[in-house]
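The structure that follows is given in the form of structure tokens.
For this view, one protein chain was removed and the others were kept in their places.
On to subunit A.
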Amino acid sequence: MADTRVNIAGVEWKNPVTTASGTFGSGAEFCDFVDLNKLGAVTTKGVANVPWEGNATPRVAEVYGGMMNAVGLQNPGIDVFCERDIPFLRQYDTNIIVNVCGRSEEDYCEVVERLANEDVDMLEINISCPNVKEGGIAFGQNPKAAEAITKAVKKYAKQPVIMKLSPNVTDITEMARAVEAGGADAVSLINTLTGMKIDINRRQFVLANKTGGVSGPIVKPIAVRMVYQVANAVAIPVIGMGGISTWEDAVEFLLAGASAVSVGTANFFQPNVTEEIAAGIEAYMDKNGFGTVADMVGIVK
């Protein structure tokens, strides 16, 4: 029997599968479809220091083999999150990774400081959302800014910090090295790729935001390439994501160098997909004689 446990920056997960932020709420909407106890971690929808209204609708569009979203990080704010979402998730035997968003360094630090005394396992800092004007991506496309924000949140963080990277950069390894230098405990990638869709009948943008983040199976080859590059550029663990829809996809990311994987868009068309992927990875390990997940991470060079 394969040992599916992984250790990500000192936190033990029962298996290498988590949910990609923004696709799973805080788990409550999915708990009728998925046994949350079967997941290595649940990564929550991004939360800010105060409630955010998000963007105008339409916020999503379907594209060939994927989708685009420009939700704009609507969230109820950290107070509601701590009162409602953390206790809900704590009922389950899984790790809680809180995705943190902000418009300024102070915003991020305020949320991270507030979470220091909460019962959560890891923090994922979203410096890569393409759909909000200020903050977010402003930190995620400039290595100096990324390093600085990492240093800033690390001062307040009691939990290990995962920096979530944008693929909308010239060289993602430069960004990964920057956050590693800033003290990041892990990186996760990729966030969505900025895209656009035009309605030819209305002769308008489909999304109210004009542009949106592309996700789903269509982005997977790009994500695998970037995970491979980053895993070979930094020493900290990589959480790989981008179009993972099956256990085969997940194994591909692990072989490319991801120590764990996140499943996002696939939750929308197969609500129990995370559980299936965790089971599929285990079966693959058994069949191919991998005793631990670490034995297969990054072995394709």
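Going forward, contacts are C-beta pairs under 8 Å (C-beta built on N, C-alpha and C of every residue); 3 or more make two chains touch, one makes a residue touch a chain; residues count from 1.
Note that contacts and distances are computed from a predicted model.
Student: Refer to UniProt and select, among "Energy-coupling factor transport system ATP-binding protein", "Dihydroorotate dehydrogenase B (NAD(+)), electron transfer subunit", "Hydrogenase maturation protease" or "ABC transporter permease", the name of the complex member that is left out.
Tutor: Its record in UniProt gives the absent chain the protein name "Dihydroorotate dehydrogenase B (NAD(+)), electron transfer subunit".
Student: So one chain is hidden, and I want to know which residue out of A:34, A:169 or A:277 touches that hidden chain in the complete assembly.
Tutor: Going through A:34, A:169 or A:277 one by one, A:34 is the residue touching the chain not shown.
Student: Contact with the hidden chain only, please: which subunit A residues?
Tutor: Here the touching residues of subunit A are 22-25, 29-30, 32-35, 45, 51-54, 57-62, 64-67, 69, 71, 74, 76-77, 80, 216-217, 265, 267-272, 275.
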